[in-house]
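The structure under discussion appears below in the form of structure tokens.
One protein chain omitted, others in place.
Chains here go by letter, A and B, matching the order in which they are written, and residues are numbered from 1 within each.
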């Protein structure tokens, strides 16, 4: 599954070509030609780079085109005339050399990581995990911003899809009605039937609210009063009920 | 232990389910059923005689290494003491929607998530991560939810503006190949 996900991104194309990007390709050329990385003959390497990305079909890939443009720019800069003893002159290749070395270093680390991962893959952890016996009591919440951001990302992906509404008959939802009642009673001590059931509520909503009220009354979170039949129902929060 | 007993131990350890004897036998085609049985006996005796926290048991479906029951309670207690509780994906998504769209009513959240969020709202409210801040316009004047100061505290945010904008997030978390 993970491998599949990785294949989804554009690096897949580059994977096929056995090159991880323009720097990798460039290093390959330097190695093949046995060139000194600190003294790259830019004009020659730029021409070869262009030929290679054309033959490899990478001449449409932005990352490779950017590198090609960079090489041609350095080539042009090196052709500019300069005086014999120009102290301020900077080799236009310096930045490229720095990046190539940095990339090479990173590849060395990749070799280390690959070896470590291979060693770890060759060992299995315990697969059977005994089911926990008890419902865990509420323990401190561990929340990370990253988790929240990932959730937002999931939401955005889903929310971007066109909404499709299916009409289904709904079962009672007493739990949410309980939530609504509790929420109302958080705001004030006394409430009326109208406060917990919206105007024009569907039958399942009315029934859910009624069951919720009865349930909460049973749990002692509120009391229900109705002066006369069909009169307004008053809902009063019990002070001993659950705190907010 | 003899080599076959060691192999069986590794295999039983890495299997998610009890392993039938035929499957254990297939680990080493050279070994006879009698050799497999005597290796199992050796493994069981090693666990029993050398004082181990685990034991080898034969269940209906096969053989399995299990922790001894007397340690279960201590292990569960230690896990609870150390492993913090995490919010479910559903709760996080609901919280994310409220954080970005507050104040927001339940119907609107359900519209975005496509599922009933009654239970989730309730538990977020119990955890004091959201609160009812008022009632909206429209049919039934729905309750509106918003995040609480505790929410900011839990995510180590100074204020809501520290959350990335939706468009930034898309760039940061999503595959986003440059235009060619």
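For this structure, a couple of remarks:
What we mean here is this: contacts are C-beta pairs under 8 Å (C-beta built on N, C-alpha and C of every residue); 3 or more make two chains touch, one makes a residue touch a chain.
Note that the structure is predicted; figures quoted are calculated from it, not measured.
Touching the missing chain, out of A:102, A:189 or A:202, is residue A:102. For chain A, the residues touching the absent chain in the complete assembly are 2-3, 5-11, 14-15, 20-24, 38-39, 62-63, 67, 78, 91, 93-94, 97-99, 101-110, 112-114, 116-117, 119-127, 129-130, 144-146, 149-150.
Looking at chain B, the residues touching the absent chain are 1-2, 5-11, 13-16, 19, 23, 26-28, 46, 50-54, 65, 67-68, 71, 74-75, 77-79, 81-83, 162, 164, 168, 171-178.
Going forward, only the chains that are shown with their structure count from here on.
Centre-to-centre separation of chain A and chain B, using mean CA positions: 18 Å.
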